[in-house]
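Missing here: one protein chain of the complex. Every other protein chain is in place.
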Amino acid sequence: MPPRLVENYNGDDSDSDVDIFGDFDAGVKGKGKGKGKAIDRGKKDKGKGKAKEQSYAWEASYTRSWDTVQEDEAGSLQGAVEDLIARGRRRRLLAPAAAIRRAIIRHLILLLDLSSAMMDRDMRPTRFDLMLQYAREFVTEWFDQNPLGQIGVVGMRAGIGERMGEMSGNPQEVLKAISERHKLEPTGEPSLQNAIEMARASMSHLPTHSSREIIIIFGSLTTCDPGNIHDTLAECVKDRIRVSVVALAAEMKICRELCDKTGGQFGVALNEGHFKDLLFELIPPPAQRALSTGPNARGGATAPADLMMMGFPTRLPDTSPPSLCVCHSQLKSEGFLCPRCGAKVCDVPTDCDICGLMIVSSPHLARSYHHLFPVKTYQAVRSLDDTPNASATCHACARPFKDAPQPMAGATGEGMSPLGRYRCPDCQNDFCAECDVFVHDVVHCCPGCGK
Amino acid sequence: MDAASHLGVVVDLSPTHWYLSSTRTQHNARPLSLKSFLSHLLVFLNSHIACKDENTLAVFGVLPGRSIMLYSSTSESSGNPLDKADANTYRPFKVLDATVMRTIAEHVENLGPSDLEIPGELVGALTKSLCHINRITTTSSAHANGQTASIDPRILILSVSPDQSLSYIPIMNSIFSAQKLRVTIDVCKVYGSESVFLQQAAHLTGGSYLHIDRADALLQYLTMSFLPPPGIRQLLSVPTQDKIDFRAACFCHKRIVDIGFVCSVCLSIFCQPVPVCSTCRTKFPIKTLQRLNAARPAVTTPTAAATPYIRSPASLPSSNAIKVGAVNGSQAAARNGLR
């Protein structure tokens, strides 16, 4: 059986600030949420083309966010607020559960704009400081979800691209590269072309069928390039590099084109929270897709599937006699031994410096399994009529359920249960809304059926 | 530092293995029956509550094919009006002991003979206790205005059954979520062989793994190793595991491998190059197979194993060159493969 693929590649992922309303239409029947709510846009917009028929946000009629909030009998807003929160959480879970092929072993170059435009204070404290802070959080979270991936850091300032950190699979090394603020002080004009070329060069040794990505955090409205940037774009497409841009200022034609052509995501941050959301949306492994454009694109059916040789190392205990490691030449007692050549490395996952074998520990592999075997989406229970002896408490955390259904304004079709019950389709156990989100977001394992 | 702590206890109540544990055999010189185990356990639980009035406790039982919550000090209904106050016992202890024993008795009685073959639902109990911790940490931080948000949660697993290879992925997922919640997982292996999964659980979450040699001293083991909250463990050392097996078992023969072959799509591990992935049915290119077969260290033959196998890096297939995606295969297929 051939590998399952999403064959119909949809050109681009959506643009965040324009597609807000389309997003609501498709995902939830959002009863006209205000612009401020756009922060928690779901992932539903993936794979949707840029909606031509929709107006821009500023052209759309202004929705009065306070109209959606309704007081309960006692005149309290508590219920309505909780409802909104719960609905937002639920929405994330409604992402398609269909089989998608995901890139598990990722290589990413983080391209940071270090031009003088980053000193703008329209985001607090400055764009630059905010970017550094979010970039650090991003790296930590990224490695958590992509334990087998590697990140390199390139900065663009004063018209050139600067390599801040080599491609590395160790979060500490990447974080170190962006930890020292004074070394990254923004200055001059940015050059997209130079920086992308540098990023491309540092990924050139990777084979063409690997997952290669560039994420650009771009604050400037200009780029000062030595040549034709469209040539660079074509090269990226040829090398199957996926470019995603998070713009802090406004949409630029070339940035959108970079993303559109390479299959990346483009978004303009509306505010601090939205900036973080846009960035963190790029963390989960992207659905693997074949490029149908480009001169030497392969067909979808021959998308790379391969057998990889991996070594599972022996961990040396802290009490073992100290010896030199091959990666830093430091005398240490703890470490991991390459199973093939016996070289000692400090940390895994890595490639053995001596024999080139990929060394991983089994927990690293296991960390990625949840992307591959997700928990089935729980069904919202609408009434207890067909299950007379339903349990009175949440199956996971033993919290008692509400007795009477809570009337919810306009909540139909949103996957919300008026009883606060969500049922696993396999084991038929009921869970509360909080556990539902926790099980799907964190545990990735149903407490009822254990899978 | 003197903060209240939450303890989640997962008790393995597998009837088959408790029967084995309580019978005296050549290998089991100090039999431990479920009854005496429970009396040790209850004293340990009382000790946890005794240490601080605000300490909380949740006990989960692992039974064949299901998992149940035996007791939770946070739920309001824990007190039973039938328990008459006793002048000689501290009331919370009495409520705790009575509730645990009653729930166990209720559920054990419902077990039929057919249940004996079904393996215990360790994963269910573990995820339930994680959900429970998630609930109390989120609510406590919301209510206490961020002042006393740290309740220092930890989980103690008391295990008698061997590893279920089928539950490898769920257990690993639970471990990672425990890491995220900063929950320490302690493991006490009361009876039976070492558990590789639980060893990894303890190691990855910074807990301790202890295999009990003398079952009659169980209470002393529990008190010394698992009673101290993480804050105290910096001062009083608790046993840690030095040697952890980080090697993986291949999906095809369950053999522990040093160097394995991993499907790029679903990350299944095989001990030898295979043409088709048994989990997700992906076919691998014939060229890769030939190359890997050639590069494969011939550790199976004793002669090759005796001489260190080193090749020049140039002639090696650069294994990191093969970075590819993975298919979100159907779960049924995955399970078949894992079996």
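Labels for the chains are A and B, by order of writing; each one numbers its residues from 1.
Throughout what follows, a residue touches a chain if its C-beta (ideal position, glycine included) is under 8 Å from a C-beta of that chain, and two chains touch if they have at least 3 such contacts.
In this section, contacts and distances are computed from a predicted model.
Not shown: a single chain whose UniProt protein name, out of "GST C-terminal domain-containing protein", "Ubiquinone biosynthesis monooxygenase COQ6, mitochondrial", "Probable cytosolic iron-sulfur protein assembly protein 1" or "RNA polymerase II transcription factor B subunit 2", is "RNA polymerase II transcription factor B subunit 2". Touched by the hidden chain within the whole complex are the displayed chains B. Checked against the full complex, the one of B:Leu166, B:Leu219 or B:Leu289 touching the unshown chain is B:Leu219. Here one chain is not drawn; of B:Leu20, B:Val43, B:Leu166 or B:Leu181, the residue touching it is B:Val43. Among B:Thr23, B:Thr138, B:Ser165 or B:Ser237, only B:Ser237 touches the chain left out of the display. Against the chain not shown here, chain B presents residues 1-2, 4, 43, 46-47, 50-54, 84-91, 93-94, 97, 145-148, 219-220, 223-224, 227-229, 231-232, 234-237.
By definition in this document, only the chains that are shown with their structure count from here on.
Of all the residues in chain A, the ones that touch chain B in their complex are 1-5, 99-107, 144, 206-207, 209-211, 285, 288, 303-315, 317-319, 336, 339-342, 351, 354-358, 361-363, 365-374, 394-399, 434-435, 438-439, 442-451.
Chain B contributes residues 67, 69, 72, 75, 121, 123-124, 127-128, 130-132, 134-135, 138, 167-170, 172-177, 180-181, 200, 204, 242-244, 246-248, 257-267, 269-270, 273-274, 277, 280-285, 288-289, 292, 295-297, 308-311, 313, 316-331, 334-335 to its touches with chain A in the complex.
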